[in-house]
Every structure is written in C-alpha cells, then in structure tokens.
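Every protein chain except one is present and positioned as in the full complex.
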Amino acid sequence: MQITFVQVLDFIGTLAFAVSGIRLSSAKRFDLFGAYIVGLVTAIGGGTMRDLMLGVPIFWMHDPFYLICTALALLWVILFSRHLIHQNNTWFIFDTIGLAMFTVTGIEKTMHAPDQYPFWAAIIMGTITGAAGGVFRDVFMNQVPLIFRGEIYALACVLGGIAYFAALELGLSTVAAGLICGAFVITMRILAVRYRLHLPILKGDETPKD
Amino acid sequence: MQITFVQVLDFIGTLAFAVSGIRLSSAKRFDLFGAYIVGLVTAIGGGTMRDLMLGVPIFWMHDPFYLICTALALLWVILFSRHLIHQNNTWFIFDTIGLAMFTVTGIEKTMHAPDQYPFWAAIIMGTITGAAGGVFRDVFMNQVPLIFRGEIYALACVLGGIAYFAALELGLSTVAAGLICGAFVITMRILAVRYRLHLPILKGDETPKD
Partner (left out) sequence: MQITFVQVLDFIGTLAFAVSGIRLSSAKRFDLFGAYIVGLVTAIGGGTMRDLMLGVPIFWMHDPFYLICTALALLWVILFSRHLIHQNNTWFIFDTIGLAMFTVTGIEKTMHAPDQYPFWAAIIMGTITGAAGGVFRDVFMNQVPLIFRGEIYALACVLGGIAYFAALELGLSTVAAGLICGAFVITMRILAVRYRLHLPILKGDETPKD
C-alpha cells in the first residue's frame, strides 16, 4: 500500500474536523458515543451532502478510513483533554488544511460526476464539502451555525473555487488549479484569523414579519 | 429569450422567500455571506429536498437564476432596510404567490418524475417544495420552525394539492388544476392571516417520557 500526499491531507483534515466536533460535544457534556457521532458528522457531513446532491454513491460508505480517523480523534481528545488548548494553533492549521483539501475534492468530484455541471455549481459543491459539516455540527449543538456570523470561513471556499476555475481558464492543469485553490483557501483563513476579518453585519429591519 | 408567466411567478416567489430568510438573518446579526446563504436555503431548500427525494437532478444546479434572485433579494434588503417594514403587505403577497407557485411546481414535477408516485405523494412533495425551505431557515436561526405553530401555512399547500387532484378528477386540464391549486393556496393564506386562523393547539400530557 502506498500512501499518497492527497491521502495525508485527507487524514489531517478529517482528524481536525472530527476533533472540532468532539471538542464542542465535550463542552455540551455529550457522552462518548454522542461525541463520536458529532465528530463523524462534522468530518463527513459536507461530503455526504455533496454526494447526495450529485446523485453519486456516498464516499465514506465503501471506505472505513473516515470512521477510523474519527475514532482516533476521539481517542486524542480523551488522552490530551488538558493539553488541547495549547494545541490550538496546530488544530487551526490542520482544520485549514482540511477546509482547503475538502474544497478541492468537492470541486473535482463535481467536475467528474456523471451529470455535467456548470463551474459555479462545482464551486458551491466545494463550499458545501468544506463548510456544511460544521453547520450540521452546530445544529446538533443547538446553536446558530458559526459560519453565518463568525470569521470568514465558507467565503474562503468560494474564493478558492473561483481561483480554481480562473487557473483553468489561464490554461493551467487541474493539479495546478487544485494547488492554487488550496493555497487560496489557506491564505484567506490565516489572514481572516490573524487580522480578525469579518464581513459586514447585515443591518435590515429589526422586526421581520415572520 | 421569451419570459413566460410561470417564470415571472417563479421570480417573485424566489425573491420573496429569499427576502424572508435574509430579513430573519439580519435580526440575528448574521454577516452578509451568512444572510445570503440563509436566503438561498429558504428559497431553494424545499425544491432541493423534493428533488433529492424524487431522485432527480437538483433543479438549481443547472440554472443560475436562483442564485441571482437571491443576490437581488440581498441587495434589496440592504438598500431598503428602513422601508422593508412598510413593504410588509407586498412581501406577504409575493411570499404567498411563491408558496402557491412552488406547491404546483412540486406536484407537477412529482407527476413527471421517472418513478410513478401516488397522488398523495405528489401533494406531500408540493408541500415540501413550498414549506421546507422555511423549516431549514428556522433551524439555522436556532428557533422552532414557525410552520409548526403559527398561522396556517403548510396546510394551505396540502389543501391546494387536494384541490389540484380534485380538479383533475373532474376532467379539467393540468393547467386548470394548477391554477385552481394556486388560487386555493393564496386564498387560504389570505384568509388565515386576515382572520388569524390557527389550528387548535395539541394538548397532550405535559410530561412526555423522552
């Protein structure tokens, strides 16, 4: 068995997404099984949504890799619970690598789907792959999804997706486009956190009718 | 390019649904991107659920119309935030037109799906097309879905759907049945709001076991 670079990135991202779900579960005092499920949903929820919408087989149902990753993430949180806070920078980097990786995966899977889709649908699928797992996690936590009002997150996926297709337009290969997309997502996220970049809050009327 | 009557109704409905999601997002202080996503999910969530359940391609993934409508809705809320409250009656009418339109679309898409479905499944799909987007919106807002305890809303879709198939039984064309269904939904909604019609609250035991 040969381990590819892509598999390493997939492992890092899955681990980081699962850890994020499991940590929030522990703050809500979920039991071990509940924490495992939330970790799993955070890690694979976005890709599952994408595969359902593309009408293709669900990616994790033929490969125990993601279940094992989530088990490792749970073990890690149990063993290092007191030290997790000191690992925040590491987990932020891993999470960001995952976001970039999942965005590229989502775009490329859409372009290779049996049906043909326009490029903007691929960008949306990339964004869903990267960001929807966190939305499901927050819904299970019974809190407003963080991506709707926190630092720039899902928008980084959209911009990375635009960079992907801009690179293809310029005649670059899909490998180069994927790397550019990933670099874009990672850079955006680092800048967003470093400089606390937020999008403007929408100020509408305060008394919507329904 | 020729714009059909159906397309005009679809535009009005999509706009109104997106505006409803965006206005609630602004009340929750979501950022612009979050408001856009919630508006989009409110507008296309019901039809997406329907297409997933019918096993057909997702309707908006080949047509940028709905993304553009939602962008226009966001622009409108930004530009006219102070005046939206004075437009409540207009938006109520638009929302109602959308509900009627989406119900008919859901029924007809089910009847033309590759698999054959019984009439009551088409009515459910019509109701999901009309009402599920608002449920997703409310889940994202972290509040109990309004349709479960507010004015008659999803029930109007069900009754409209029954009217649709009653019309077909009477030998009317699908166009006539669609118009009757739509008129039924709109009338029900106007009566419900005008006379504050509510269904009875369910009074069960107050201490459910789980």
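Order of writing sets the labels: A and B. Residues in every chain begin at 1.
Note that a residue touches a chain if its C-beta (ideal position, glycine included) is under 8 Å from a C-beta of that chain, and two chains touch if they have at least 3 such contacts.
Every value quoted in this text rests on a predicted model; they were computed, and no experiment measured them.
Remark: the omitted chain is touched by one listed residue; of A:Leu24, A:Leu159 or A:Leu199 this is A:Leu24.
Contact with the undisplayed chain is limited, among A:Thr14, A:Thr48, A:Thr70 or A:Thr103, to A:Thr48. Where subunit B meets the chain that is not shown, the touching residues are 52-53, 55, 115, 117-118, 120-121, 124, 135, 139, 142-145, 147-149, 152, 154-155, 198-210. By the touch definition given at the top, subunit A reaches the unshown chain through residues 20, 22-35, 37-38, 48, 52, 55, 57-58, 61-62, 64, 67, 74, 77-78, 81-82, 84-85, 88, 91-92, 95, 139-142, 146, 150.
Definition applied: only the chains that are shown with their structure count from here on.
Centre-to-centre spacing of subunit A and subunit B amounts to 29 Å, using the average Cα coordinate of each chain.
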